[in-house]
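The complex is shown incomplete by one protein chain, all other protein chains being positioned as in the whole.
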Amino acid sequence: MNREAMRAVIAEEISAIAPEADLSAIGEAEDLREALDLDSMDIFNLVVAVSKRLQFDIPDADAGHLVTLGGGAEYLERKLREAGEG
Amino acid sequence: MGTFTMPSLGADMEAGILVEWLKQPGEELSHGDIIAVVETDKGAIEVEVFEDGRLDRLLVEPGTKVPVGTPLAEIAGSGTQAQASPPPEPHVPADAPVETAPPAPPVSARPEAEPVSSIAPIFGAGERISPAARKLAYDKELDLNALQGTGPDGAIILADVQKAAGLAAGGANRTRPRNLAPMRRAIAAAMSRSKREIPHYYLCHSFDVSAAREWLDAFNGGKPPAERLVFSALTLKAVALAVSEFPEFNGFYGQNGFSASRSIHVGIAIALRGGGLAAPAIHNTDRLSLPELMLAMNDLVSRTRAGGFRSSEISDPTVTVSSLGERGVEALLPIIYPPQVAIIGFGSVVQRAWATGGAVQVRPVMCATLAADHRASDGHRGALLLRRIEELLSHPEGL
């Protein structure tokens, strides 16, 4: 799956957590916690949901990547490609 | 024959709207079953029943607003007054309708053979509010109860709501409070009462939380995402354990003064995206393991944000915690939610130059604050409580 698909996965899971969020206005590098008023419990749930969906356990230390759409998509694409190669 | 009454879902609740029956006459009930949805200023709340029996008769039609204590349904095979968990203060009004029905015959061995009326009598046909008025009030988040109806027989009609909303012909009145969401009103009422009645005192204590942070990183390290913890699970547990040693911070202040609660139900202040706040409780917080607590928190937060907390959760926190999280500021001075007597605030964890062991180091530091009711406790004990919380967080493996 490519970067766009990863971005879509993150966006869908955020929409499930914060249904009222308007993701169209969010920049790639914008901090989702700031932009959408997400708290640590929301980010926790986002990491759980994305991990489950992609069947890839995002390590706790890497969870910070998911606080932006761009960073999260890039991270997931890279990690899944590495996993595929390995 | 027991009577299920409109529960008090908060100290300021006087009446509620029965929105929906989730059980029908003839159904068996057991302790903890959710039998109805009640609309209050805090939103729609699922109401539980705290006894076993069989739902015999519904007394109130959905959509009806009735005062706290009004009989809502009769429950066969239970001998007591049924209501949502014992409320912090007795709320059955003196003028509540008295049950005058003759004692029920012994419950038949084959309850299905008993004819059960599915038609509930209509109690209090309700206020006259036109559909258009209701809809506009809903859209504008106006409280219809605050309006004076000018339609036939005092009905609240569209013009009344338009006027209140500052809209249209009725003459806009800019000086009146506008657009007060019911929840905002509930917060306003509770916080005003708190500041009016409760002599608060405040204590602050900043401490190094590196032990808790390191323990948390290690705990989460090898775990799949769903089994990890967030930092606030630790602080919540620390508070629950600390107040178990300082009972004067855990309970309710009523007409007869303070009474400590034997159970510890820590309320967590949950900010709702887009505004608003609710502080439902996690029951028996002190007895939950951290993973259990994490699950309970997560469940409660998501249900609260979706508007689905239960009657017992909203009515009976014994002490409350308010955490600013990672995007907050250093400290908060919270306001006690009456009739509770204490609230503990946690600021954001910040990196600070910190003197430790004769040297200055950069450490993660958090400021814990206590707002407590001086009628129930004194500052010295409050200080000990905060120190105890620090100590518990310094040894997170014991949480």
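Going by the order they are written in, the chains are A and B; count residues from 1 in each one.
Following the convention adopted for this analysis, a residue touches a chain if its C-beta (ideal position, glycine included) is under 8 Å from a C-beta of that chain, and two chains touch if they have at least 3 such contacts.
Criterion: contacts and distances are computed from a predicted model.
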| message | Tell me the UniProt protein name of the chain this structure doesn't show, selecting from "Alpha-ketoacid dehydrogenase subunit beta", "Oxidoreductase", "Glycine cleavage system H protein" or "ATP-binding protein BruAb2_1123". | response | "Alpha-ketoacid dehydrogenase subunit beta"
| Which chains here touch the chain that is missing from view? | B
| remark: Missing-chain contact, candidates B:131, B:257 or B:357, resolves to B:131
| note | Touching the unshown chain, chain B contributes residues 130-135, 151-153, 155, 157-159
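Everything that follows uses one rule, which is that only the chains that are shown with their structure count from here on.
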| query | Counting in whole Å, what is the centre-to-centre distance of chain A and chain B, each centre being its mean C-alpha position? | reply | 32
| query | In the complex of these two chains, what residues of chain B are touching chain A? | reply | 217, 220-221, 223-226, 228, 230-232, 271, 273-274, 297-298, 301-302, 325-327
| chain B touches which residues of chain A in the complex? | 18, 20, 33-34, 36-37, 39-41, 44-45, 47-48, 51-52, 57-61, 63
